[in-house]
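Comments concern the structure below.
Missing here is one protein chain; the remaining ones are kept as they sit in the complex.
Residue numbering begins at 1 within each chain, and the chains themselves are lettered A and B in the order written.
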Amino acid sequence: MSDVLLAEIATVAPSGRAHVLRRFLRHRLALLGVIVIAFLGFVAASAPWLAPYDPDEIAIAQRYSPPLSEGRLLGADDLGRDVETRLMYAGRISLSVGISAMLVTLVVGFAVGAFAAYLGGWIDTLLMRLTDVMLCFPSVFLLLFVAAFVTPSLSTIALMIGLTCWMEIARIVHAQILALKSADFIAAARMAGAPAWRIVLRQILPNTLAPILVAATLNTANAILLESYISFLGYGIQPPQASWGNMLTNAQSDFQVDPWLAVFPGLAITLAVASFNFIGDGLRDALDPRVRD
Amino acid sequence: MTALLDVRNLSVAFGGTLAVDGVSFGLAEKETLGLVGESGCGKSTTALALMGLLHGARVEGVARFGAQDLLGLDERRMRRARGAKIAMIFQDPGTALHPLIRVGEQVADVMRAHLGISAAEARGRALDLFRKVGIAAPEQRLRAYPHELSGGMCQRVMIAAAIACSPRLLLADEPTTALDVTVQAQILELIREVSGAAGMAVILITHDLGVVAGMADRVAVMYAGRIVETAATDRLFASPAHPYSQGLLGSVPKLDAGWEEELATIPGSVQGASHEGGCRFAPRCPLAGDICRRDPPLEEIADGHFVACWKAA
Partner (left out) sequence: MTRYVLSRLGQSLLLLVGVSIIGFGLMHLAPGGPFAIYTLNPTVTAQDIERVKHQFGLDQPVYVQYAKWAFGLATGQWGYSFFGGRPVSSIVLERLPATFELMGSSLALALIIGVAIGVIAAVRRNSWIDYTTTTAAMIALSLPTFWFGLLAIYLFAQTLGWLPAGGIASTGGGGLMDRLQHLLLPMLVLAFVIVAQWSRYTRSAMLDILDQDFMRTARAKGLRPARVLVGYGLRAALVPLVTLAGLQLPLLVGGALVTETVFSWPGMGLLFVNALGTRDYPVLMAILMVGALVVVLGNLLADILAALIDPRIKLGHV
């Protein structure tokens, strides 16, 4: 009896994966975002094979060559290194940092929010107060402060960004779990005799997924922006390794000589961030139970 | 009595769905018309169409109000009429009032919009209106926020705002449905009082026959977007001609019925909007026959008593 009831209850609970997918697909900008990210991801992943040059290959004679000259699509930088190549390799770095940072925020945020909501009491208060306090610090300040005395590498940067941006996810998870704890269909499942773990897996997880997914995509966008900024300042990815951010470090002076050098990395960042934002937006609309149109 | 409002063939369509289909009725000065029907039959939509408050709907027909056709007015003229010549009160006074504006101001602003009076003058008149609608301690209540007032008091505020500019016609959309039973009677009594004193005609929209019995001079019964019967109240209650009206009246639980008597219901449910033609009530009608495949027109079967049914006596 309980299994049948549980199955029925599961269908009554807000869900419907095919339905959500359909609504997402209707969001043209979100689709565009997916395509762009897929493209960027593909290019980044296959950089070692696709790139025309070596990213560290210096050719002083061709410094500052503008795009479409010397056989280079996007020109060469201040040391004669190929911009297109470096852009691709930088994509690998920036995208990986963005996604890894997002994963850190997910893990930390979910842990904090879930423990707080599930355990309740003083642990709940303590953890949520911690979240509130962390939210008082502007992330850029915090990030730079920590970056100043940590030797920067891809993993440390991703970790740092993650540790400064988990709070929003913690709040979302906390609110979701609290709401679900008292939701009708959970009560019904409990009355039908379902064990706690099954409730968590079958009922709680699918329903917390939606806003978390949205927050995760938006967090990735934010992480890419943060990495680019600290790398621009010199506290992130260290040269000669390329990231879209540190390719802009000398942009101010480069403008005098070759403005194009400053344009492409910034465009790449904007493209990636905008795509993740569009995807997040599309997901939010698709997963919103209150359909408006 | 001259007709204050003459509605002919009002139709409202949302996309492909016809919510109101060829509704016609008349309303005399100072008359109270009860518009009765179950949820979704189109009675609220009819009222909103008359007020020009529907968004994204295709409205057709004529609604002669005085010298103008309400449905043909441009937005600016319609706005001048709203609140001033024709007013509407809504079902849930708690949400119909703005939560962040003091109630006195919410009554004053309709007067300032239409009567061109000063803020101080409007406040004074609002105070009088509060007294007229029976709000105790009106001076303090003027400065109250809606959440500080009970449901009944909020509805009184709504009524005050509605009658502030002495409109000729008041549309009351389920004014008591969201209120406690004891308060319902008070509010209905209030509506009767103010409309009588001001010589205002009222269209009272409700699904509750009890409300209509004490208040309306005439009743129009709506089903699935059409009027199926119109008659003077006494006559409708005494001898309903349409099977639906009969069903409605029959399903009201009677105090003197025995314990064993089952509650009468009308079998089936309102059919969906897509409908092939013919009488809409036919699927649920005990009298349905082949002729009912054709749409019955609204016909006068006795003085002032109209029915849309082939099988009516």
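Simple rule for what comes next: a contact is a pair of C-beta atoms (placed from the backbone, for glycine too) under 8 Å apart; a residue touches a chain by one contact, two chains touch by 3 or more.
None of these values were measured; they are calculated from a predicted model.
Here is the thing to keep in mind: the chain we left out touches A, B in the whole complex.
The residue from A:L21, A:A38, A:L119 or A:L135 that touches the chain not shown here is A:L135.
Annotation: of B:G34, B:G83 or B:G247, B:G83 touches the absent chain (contact as defined above).
Within the whole complex, the absent chain has one touching residue among A:I177, A:L225 or A:A242, and that is A:L225.
Within the set A:M88, A:V146, A:A242 or A:L283, the residue that contacts the chain not displayed is A:V146. Panel shows chain B; residues 51, 53, 79-84, 87-88, 90, 92, 95-101, 109-110, 113-114, 145, 147, 158, 161 of it touch the chain omitted from the view. Panel shows chain A; residues 29, 129-130, 132-142, 144-146, 148-149, 221, 225, 228-229, 232-233, 235, 245, 248, 251-252, 255-256, 259, 262-263, 265-266, 269-270, 273-274, 277-278, 281, 292-293 of it touch the chain omitted from the view.
Heads up, the rule we're going with is that only the chains that are shown with their structure count from here on.
Chain A and chain B have Cα centroids separated by 54 Å.
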